[in-house]
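Structure first, commentary second.
A single protein chain has been omitted; all remaining protein chains appear in their positions.
And then chain A:
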């Protein structure tokens, strides 16, 4: 019952090689990562302390963003290291088993899914692309119609004497501001759409993630597109070049490329494939 808890990171093919990881990779809580093998698969895992990873404490800890960050980064580090050597199918964070026996049981249960994913994802990487609507100032500088900020030096219909605006002027100004804001969003939306459609056309698969909240990402600009693209490894450079082109074309928008990542967002089969297979 009290077998040691094992934290699982991801699954690779068991090629018979002595170790599917570069030496010295440390996992969550500093534990040494190793491979546990079963039926042609190997799960990368490391022991973790029960006082953090038993069910009760784990639930509590997941609420703790600092703890979560540490574990998430460690998880990502191990998946990365494995991805450098070959194809890895990551498992979700906080997948914890009891002893090596538990890990093998997991491999047994997930065998078809893991082998299917490994077959599909071999030689592919994931690229992340985000589009942000820049701040108003940047947009104006980029040549967009600038919404006249309060106190702008040259307001054309300006009888606005030093005292207050007339009611009609006020309304007019509000309308103009609102219209400018709408145009800004419209442009951001069109830009995001263009980026997504173009890149989805280049990628094998595409997936939209929810836009990121600035409170977590630390980015103040508004995230209007957050997408992931599955790209054959050898097409990566072309893909990145295309992203750069798009970025240059889209005034007032900021395009961010991250990756390559292990194919986290694509471990599930493409529903389109499944539909084809079924018909």
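Throughout what follows, a contact is a pair of C-beta atoms (placed from the backbone, for glycine too) under 8 Å apart; a residue touches a chain by one contact, two chains touch by 3 or more; residues count from 1.
Please note the rule applied: contacts and distances are computed from a predicted model.
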{"item": "Record-based protein name (UniProt) of the chain missing from this complex, from \"Gas vesicle synthesis protein\", \"Lactate utilization protein C\", \"Spore coat protein JB\" or \"Spermidine/putrescine import ATP-binding protein PotA\"", "value": "\"Gas vesicle synthesis protein\""}
{"item": "Per the touch definition above, residue among A:29, A:176, A:194 or A:240 touching the missing chain", "value": "A:240"}
{"item": "In chain A, positions touching the absent partner", "value": "5, 8, 10-11, 53-55, 58-59, 62-63, 68-69, 72-73, 75-77, 79-81, 83-87, 89-98, 102, 105-106, 109-110, 113-114, 117, 122-125, 128, 185, 189, 192-193, 196, 200-219, 222-226, 232-237, 239-241, 243-244, 247-248, 250-251, 253-262, 264-265, 267-272, 274, 276"}
